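Here's a slice of the assembly, chains where they normally sit.
Order of writing sets the chain letters: A and B. Residues in each chain are counted from 1.
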Amino acid sequence: VSTIHVIGAAGFAGAQLAALVNDHPYFELGQITSRTEAGKYLVDVTPEYRVGRQLTELDLGAIASDDFAAVCYPHAEAVAVVAPLIDSGVRVVDVSADHRLRDPAAYPVHYDFEHPRPDLLQMAVYGLPELYRDAIVDAQLVANPGCYPETALLGLLPICRDISEVVIDAKSGVSGAGRTPSSVVHYSNVTDSIWPYKVFAHRHQPEIAQELGQDLIFTPHLLPVDRGLMCSSYARVDREAIPDQATLDARYSDFYEDHPFVEPVVSPPTMRAVQRTNFAQVCPLLSPDGERVAVFSVLDNLMKGAAGQALQNFNLMAGRPETEGLL
Amino acid sequence: VSTIHVIGAAGFAGAQLAALVNDHPYFELGQITSRTEAGKYLVDVTPEYRVGRQLTELDLGAIASDDFAAVCYPHAEAVAVVAPLIDSGVRVVDVSADHRLRDPAAYPVHYDFEHPRPDLLQMAVYGLPELYRDAIVDAQLVANPGCYPETALLGLLPICRDISEVVIDAKSGVSGAGRTPSSVVHYSNVTDSIWPYKVFAHRHQPEIAQELGQDLIFTPHLLPVDRGLMCSSYARVDREAIPDQATLDARYSDFYEDHPFVEPVVSPPTMRAVQRTNFAQVCPLLSPDGERVAVFSVLDNLMKGAAGQALQNFNLMAGRPETEGLL
């Protein structure tokens, strides 16, 4: 048995992760910390998870070097906790954005802070098992993907070398915006509407570009949905490489053959099919003239897009079955 | 032409009222003030109303004694503005709760403050035209009803002397909670759920009891709805006074005969039928054994339950047709 500490467990992703670890047959839930809710029971913060454990202040000294830790802090704040953990030998999944971009110069540009530990960016493995599973197994520091990049990449990776003119129109549930109240997440502003935001300016764009290996247009929209994320991705396709729908389908079935959480489907998926699961569904469709592809990818932003993905990574890091505690 | 100033115009009720006055054929929109949003254009705060006027700080001195004013401040804060307005001769509709209860002693108990001007409580007319229309016409200070009391009272007034054991189960849209962000109005907490709150402890209970003339059980629930309020009211009924459904129906059609905004209906209404209108619908149903009555009443909490009701009162106070600007 190994212990996973969840640092920042009162937020949506942290609470979901604490619940998953709590029910896991192998892992044991260690500290569940919160800077603002310490003292409360997690079940009172998020009754649906039934985790009767008390949130505490973080006690870094009580984390053993052979423990695991997940850091669910906002960007620019996570690194200050990740750094000492890594330095003391703890294996970490950073759920924040602080170690996703390889280029230190990208942090001032996209995240408004100078990264204090560029060495950690070198060390970090991008936590997408469908791309980097072997490296995750041995990693000390895993940078859990952003929910938008995770969804977009699962949709496009199988064909990323054969497409161009990529446009990703993304639609996210409100839980992706986090638990902090604001007018943006006020029910009366969200319900019965849809809102495109941070057009040409969202921080997940460079993350997608880094892993996709090409530039792209990315536009997020806020949906009147609680949990769920869909990317509708459009691109020109290399007709020689992918001459027909059967070839396109084969690309996806081959690519995801050994990846239990990604389900290629033949009809456009709905969020319903993946909500509250760690599954993603991807549906690639070739246009009748064979010039374009549309790919629809969906997942639950708190599961495969955050906490479930983190647990999948912990499973790999600990040598456990990849799906343990996630089916 | 007369001027109506809307004091506190950035909140949900105030903005709705500013929009109604702005489109009104007789009234002219005066100051639209906000303590937190002064300087912004109202259209940027609530785009749906298309009111291209700038919110300002309140300038009491610029309000003429023959102007009208609506005060849309939170309770305990409104009276500080209402008092000087009344003292200078302005006619006021107070949309807050500060002048709804006649008994000064009720304020410390239910609203946690000592009322500084009990004389205004004596002067205030409860702004429900279906009950006090003549008094409203001549009033200097009108206390606009709370949205829950308005809905409950419209449902029960026609039979209030012939019922007992009254239980009011109320369901409100989120806009009733106001524009200030909080975890209570976070989309993820509201959607796909329902929540009973302030059970046996809501401030609108004594207001309903005052006007209904009897004690009652009142329980509000928060609905995954933007605008709309329904009261499902249950009571024992005096079988001699109301022996059958036809008598019950006649009570309602007689009571509301001259009241253009209340529509008695024979099938249980939905919120849809009244949203974004100043209409209320009421549906009284006698149980098969004739012992009980169930009454369903619905209205839009920002219109007939707040801003529309305020304008209806201004129409009466100014000698205009009661429905002007409200159809």
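Keep this in mind: a residue touches a chain if its C-beta (ideal position, glycine included) is under 8 Å from a C-beta of that chain, and two chains touch if they have at least 3 such contacts.
Only a predicted model underlies this, so the values are computations on that prediction, with no experimental measurement involved.
With respect to copy number, the whole complex recorded in this structure file holds 4 identical protein chains, 2 of which are shown.
Please note the rule applied: only the chains that are shown with their structure count from here on.
Relative orientation of subunit A and subunit B, expressed as the C-alpha superposition rotation angle, is 180° to the nearest 5.
Averaged C-alpha coordinates give centres for subunit A and subunit B that are 46 Å from one another.
Listed in rising order, the residues of subunit A touching subunit B in the complex are 12, 174-175, 179, 181-183, 185-188, 190-192, 224, 226-227.
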